[in-house]
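Here the complex is missing one protein chain, while the rest keep their positions.
Per-chain residue numbering starts at 1, and chain names A, B and C are given in the order in which the chains are listed.
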């Protein structure tokens, strides 16, 4: 009924209402912060600190450093595959939603894809906060039953003989995909390689391509 | 988020917004009827005829007549259990959403309950249009996994040793529950008995009680 | 399709709320919505299975928030546009497009009672031979089609017993996609509560589900 005259806030798949006046959600969260502050339950400066942490300290550059090291240092790659939590901690990367890490490696005939069908679990310390599409109902529902269709939505078409391995993050283990190192990058150093590694390639919805 | 400031039309479980101005739905259906009439696709008088049919011709009194006959006429009861479609047609009751009927009989140790988990299939010719609760997500979801809980919502508590048989109307077979004839009704005639038989007792969410 | 419409066994929808002395319609528009839906079916551009599938294809959030007749109208709009009775623009604006082709005549008032009395029987005298017999143990197949199916998720993979053979019926899963009637035996299958729900089964008894030949395999 409401298909043609949505009066509700229905942007959970993309969130493109930048031009609109303050939404119900905006007003409500503002009122909540005011209430909790008045009651002494939160300190607004602490809220700023949480936001600052995710804006500045964590993000996909963390994961990209791990991947670039794995590509260039065989001993590190082995340690990463053996105990990802410890190997990632070598970069001083650790913390909430990344307490228990497992790294899984793509190859010419194997493609890994990570999802959380029950909520939106995601390895925050290595990849930052998840993108909207990762948290969308479309991704959560479809990744485990039609991963090739999902990859198609990203423009990624894999050969028919590539096996797909989908990791559903149902517990507190978080998965980091090590994408394939692209051909033609032999001359690049670790920092240059890290710059090539996209967030999506570490979730499994993209490949890394040479510059 | 919207739990405390619903701006949407959320009455699908009961529909109690009688005092409100015309809803979006009302305006929309009115506009649709105007459009379809202008295009020659519907005749408003025909719409009236559809509504009149369900307001006057079908309804739970039909089913109640069938049940009362089954209670008082053993041969009819046998015909009803053997071929409900034909037995019901003896009353000149037939039609849309009742093309293929099966009657199921409650007993002291067996209670039947009818639901349609996939939509809201219901035996229109014998019971009329379904009540809102029958079409509700709460009933559709819960009747097959927790029928005793559902019956409790109707205030009906069955002894622990009563077996529950839930009929999920997944095809075009429609089920009519023949409730137990209550004790103390030996002196009543068929019409008096029919007056006792409630709609809910023929779905399985109530028993019939003596007057 | 594994849609939100397939609700058997779902939690979280709250208690059932019976209403004393419930009226046949709570609002006039509900009666009109019912009548419009039935009248438009008279054009025979779709069948009941197609229209059920159209409702299932509503946006899942809309499906859950819409009331019953809103779901009907949402599905009807989809059908009218897909089957060429309205243009997309007409459905979006509710204004007639003079350039759109005109169909005629609509269902006449005097024909309505007979149409409703006749209904749409789905039993067919001929169909595929019966593959199963009453009393036989069967397993509901683990199918997960993107399209319409009347095999609910909650019975898939589970073992039950054939209780009734309703004879050949139009196969809804095909009929909903205009693939013909493909009549095949329809069976009533008993699934014990403990088989469906395991140790969490909240009752002693069973659920009986009507399933077609194509939904079943030997157990």
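Just so it is clear, a residue touches a chain if its C-beta (ideal position, glycine included) is under 8 Å from a C-beta of that chain, and two chains touch if they have at least 3 such contacts.
What you are looking at is a predicted structure, and each value in this text was computed from that prediction instead of being measured.
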| item | value |
| --- | --- |
| Which of C:10, C:76 or C:94 contacts the chain that the document leaves out | C:10 |
| Subunit C residues touching the omitted chain (full complex) | 1-4, 9-14, 56-57, 59-61, 64-65, 141-146, 153, 157-158, 197-201 |
| Absent-chain interface as seen on subunit A, which is shown | 8-16, 18, 23, 25-26, 28-36, 38-43, 45-51, 53-55, 57, 94-100, 102, 117-120, 128-129, 131-133, 135-142, 144-150, 153-154, 163-173, 200, 205 |
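Note that in this section only the chains that are shown with their structure count from here on.
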| item | value |
| --- | --- |
| Centre-most chain, if every chain is reduced to its averaged C-alpha atoms | C |
| Furthest chain, CA centroid comparison against subunit B | A |
| CA centroid of subunit A to CA centroid of subunit C, Å | 39 |
| Sequence positions of subunit C contacting 2 or more other chains | 65-66, 70, 73, 77 |
| Junction residues of subunit B - those touching two or more other chains | 8-9, 25, 28 |
